[in-house]
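So that we are looking at the same thing, I have put the structure below in structure tokens.
With one protein chain removed, the remaining protein chains of the complex are shown where they sit.
Chains: A and B, in written order; residue numbering restarts at 1 for each.
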Amino acid sequence: MITRDQATDANARTRSGPGLSVLTLLLTPALGLVTVLFGGGLLLGFLQSLGYLPAAGMEAYTLQHFENILTDPGFLKSLGLTFYISAMSTIVAGALSISAALFLIGFQGPRRLVDFIFEIPLAVPHLVIATAAVFLLAPSGMISRILQAAGLIDGASRFPLLINDPWCIGIIVTYVWKEVPFITLMVMAVLKNTGKELLEAARTLNANRRQCFRYVLLPTIFPSLGAACLIVFAYTFGAFEVPYLLGQTYPMTLPVWAYRNYSDIDLMARPEGIATGLVIAGVIIAAIVLSQALTRMARRRGVII
Amino acid sequence: MGDLVLEKLSIRYGRRPVIAEFSLRVADGEMVSILGPSGAGKTTILKAVAGLIEPVSGDIRLDGKSLAGVPPDKRNTIMVFQKPLLFPFMNVEQNIAFGLRMKGMAQRQVRRAVEDILALTQLAGLDKRKVHELSGGQQQRVSLARALVLKPAVLLLDEPLSNLDANLRQQMRELIQEIQQKTRVTTLFVTHDQSEALIMSHRVTLLLDGRLRQVGRPQDLYHHPVDPDVARFFGGTNFFEGRFKDGFLHTGFGVFELPAVNGNGLPLTATIRPEDILISVTSDFELEGQVERAHFEGMATRLWVKCPGGHLVVLAGRGEFFPGQTVRLRLPAERIRVFPPGAVEPV
Partner (left out) sequence: MKPLNRTIIGGLIFLAVGLPFLQLVIWSFSNRWFYPGLLPQLWGWRAWHYIFDTAGAQIVGAIGQSLAVATVTAVIALLIGLPAGRALGLYAFKGKDVISVILILPVIVPPLCVSMGLHHWFIRLGLAESFSGVVLVHLTFCLPYTVFVLWGVFSNYNPEFEDQARSLGASTTGIVLRVMLPMTLPGLVVAALFSFLLSWSQYLATLIIGGGKITTLPIILFALMTSGDRPVAAAVSLVFVAPAFLALLFSARYMGRQSMAGIW
């Protein structure tokens, strides 16, 4: 799980630890490899974006590449578009997750089955659901055919553009489909067994339904909801496959723009692609750090209930 | 102010019928317990009164007015759950003030009410503490305070002492009793602990298998159970058969003069509590027996005695007993309880 709760951590038996040396031995291979690959990858990318490419004979550092992208209207358009898509997906997914959580709290039926259905989207690769999105939402897709059969539209061209469209609806729908279960699961982790009872307690204390929702439910789930939403924002911000497949050719999202530059015939575009990638990484890292802070807050709330 | 009537309540939990035709009257200011084994559905009765569950049939009336269809936040009944369920994002004072704020009370009045209740529940000085900094007992008291500050017509307590350890349990029990006596709030509480029910209640309601078995003062249930199940619930053993003939009860342990119970000559079930049987080594009691087992329990010694008419469990206050010893027993007639026919036969 991406988050731990305090109870689980408390279980970490504080047996007199094996000593610093053994601990280092156990942790180093994994942490070391991760640092080398991930940290190294970012660092090396950073160097290249600063113009350091000894193999191509470039040894001087320059901020030219960063300057180039920050002044490139294509970059700014892509940045704005990516923010828009991530923000919309996060907001819609977050709202739906709250409804889903309310649904699950009061659900009395076959819990395992519902949990299973909820977890399915988590396992499906983005590419597959993007493919299905095309089949469903394209002008010649299933929804269009159903509307045609129902007599509501007259031909594929009358169907509103949902794929490769300026509002990126297909992309947002795909992200929402994938991310709602994730956010819901993280919210439910806090509500778990006592969510229902906490609301019942509030109701007997004179809170009507609306007050319960606003003054009890939302504050309780806020940290874990926030943490999950930030993760979703971060992930969608850096995603490639879905916007590549479902997005317009122009403007494109930032990751697509970065890759386009990187794989451009013009080798000079490469460092600019890398620089863009670093900007993306920067935004995401900021979001994740914020998310972790919220998670820490969530842990305290999840445990005491 | 807090006169509660439950009339023929039937409650279902999901698909399962849990409570059937439960009726009870709780007078204003009374503390009544609903006693029964865990999982018997007692909590659902409280939830029905609180408005969190809809009963399938029956009525609930507070001060003569039916509560049917009234949402939980509009009834003047407040439920305190088994777990403290304090709002984790608020401190003690905010938790207690929650209900008052929901009603829209002015800040100064809220402050005063909270202070009063903090004193009453022995929580003075803790008002700014965060919830996770409190001990289990303190959390329970905050939960109680949160309900009491609203001056409810009916207070519903769901197993208030179950989550506490033995020491805390006694303190909390005394606190609840003290508060109830001071505030005279009508209280309905649920427990599976029979000693708790006997100690705390004005009246006890015994619920077994979803049915109301007996209602009455603690003494009544203890000494005058209406059927063997009730007797057994309070630790009664010593069930034996007897037949009434010519005004006397004929049993395997002797003949006793008792007011007759009409059994049409059929064998009836009788019982006597272990502590009511007189036992001695020296006295000239009628019944002779041999001690099979003796367990020293502190306040008394529990003896299994084999008599000509069967086995009896005796609770002896004084004296030392050991297996194999010959003893003499007397069963005082006024302590024998005979159940009318139709009461369930003991296994």
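Simple rule for what comes next: a residue touches a chain if its C-beta (ideal position, glycine included) is under 8 Å from a C-beta of that chain, and two chains touch if they have at least 3 such contacts.
Since we're looking at a predicted model, the values are computed, not measured.
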Omitted chain - touching chains that are shown: A
Identified contact with the non-displayed chain, of A:C168, A:V216, A:M252 or A:I274: A:I274
Sole contact to the chain not displayed, among A:I69, A:M88 or A:A133: A:A133
Positions on chain A contacted by the hidden chain, ascending: 1-2, 4, 8-9, 11-15, 17-18, 23, 25-27, 29-31, 33-35, 37-38, 40-46, 48, 53, 55, 99-100, 102-103, 106-107, 109, 112, 114-136, 140, 142, 144-146, 148-149, 156, 177-179, 182, 185-186, 189, 231, 234-235, 238-241, 244-245, 255, 258-259, 262, 273-274, 277-278, 280-281, 284-285, 288-289, 292, 296
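Here is the rule we use: only the chains that are shown with their structure count from here on.
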Centre-of-Cα separation between chain B and chain A, whole angstrom: 54
Residue ranges of chain A touching chain B (in the complex, touch as defined): 108, 194, 197-198, 200-208, 211, 215-216, 219-220, 222, 300-301, 303-305
Chain B - residues contacting chain A, complex: 14, 47, 50-52, 71-73, 75, 77-79, 81, 83, 85-89, 98-99, 102-103, 131-132, 146-147, 150, 156
